[in-house]
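One chain of protein is taken out of this complex; the other chains stay put.
Entry: chain A
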Amino acid sequence: MTKVGVVTFPGSLDDVDARRAVRLAGAEPVALWHGDHDLQGVDAIVLPGGFSYGDYLRCGAIARFAPIMTEVVEAANGGLPVLGICNGFQILCESHLLPGALIRNDHRTFVCRDQQLVVENASTAWTSDYAVGQTVTVPLKNGEGGFVADVDTLDRLEGEGQVVVRYAGVNPNGSLRDIAGITNDRGNVVGLMPHPEHAVEELTGPGTEGLGFFTSVLTSLVSR
């Protein structure tokens, strides 16, 4: 069975939900610990949401130097699928696995809402079960979710199709060009601020439209 690791940092909140999403998608979730240097042979990795190290210094800035991140960065550069959600996205940016950075929301308040997204790249390891142009609704909850990068980087991300999901309806946090999630050149590393792992069951979320992120990685691993 495909094994998907979920890293727990001090201050991670959504690691349990991420593991549940992995299980509902049909894979085996594996709990990974920030202090280890061991990926336990997983086929893909999720960096979950939360407030690692209390968001001290900058969101994700200290988690980036956690022992396990040495292995995560190496594996990501080798092509292993890595998904960063919310704080996980911030960690991926701080690790330079993804370009840009996340800053405080432009309206300065924490936002928590069911957010519409448009899928713009359905060929990444984490979005292949969606269709380009498809609209999905998943929860969004962040205080520092404003995606920023210089104009050249933004132009390159758009030109190369590296914008994975964009905010639809409203831009909830001032992200430049409505960018909600991006991928690297290779399409194996994806980061997004919204929380697909909270939209995997009718009972506990706004629907099940987030499950596709977790089923996609199974599809892409099988076809590899």
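We take it that contacts are C-beta pairs under 8 Å (C-beta built on N, C-alpha and C of every residue); 3 or more make two chains touch, one makes a residue touch a chain; residues count from 1.
Here is the rule we use: contacts and distances are computed from a predicted model.
Visitor: Assuming one chain is omitted from the figure, identify its UniProt name from "ABC transporter permease", "Glutamyl-tRNA(Gln) amidotransferase subunit A", "NADH-quinone oxidoreductase subunit J" or "Phosphoribosylformylglycinamidine synthase subunit PurS".
Guide: Looking only at the record, the undisplayed chain corresponds to "Phosphoribosylformylglycinamidine synthase subunit PurS".
Visitor: With the missing chain put back, one of A:55, A:94, A:178 or A:209 would touch it. Which one?
Guide: Considering the complete complex, A:94 is the one touching the chain left out.
Visitor: Determine which one of A:72, A:119 or A:149 touches the chain that has been left out.
Guide: A:149
Visitor: Who touches the missing chain here, A:3, A:23, A:58 or A:113?
Guide: Here the residue in touch with the unshown chain is A:58.
Visitor: Give me the chain A residues in contact with the hidden chain, please.
Guide: Contact residues on chain A toward the absent chain are 57-58, 61, 65, 93-94, 99-101, 103-108, 146, 148-150, 174.
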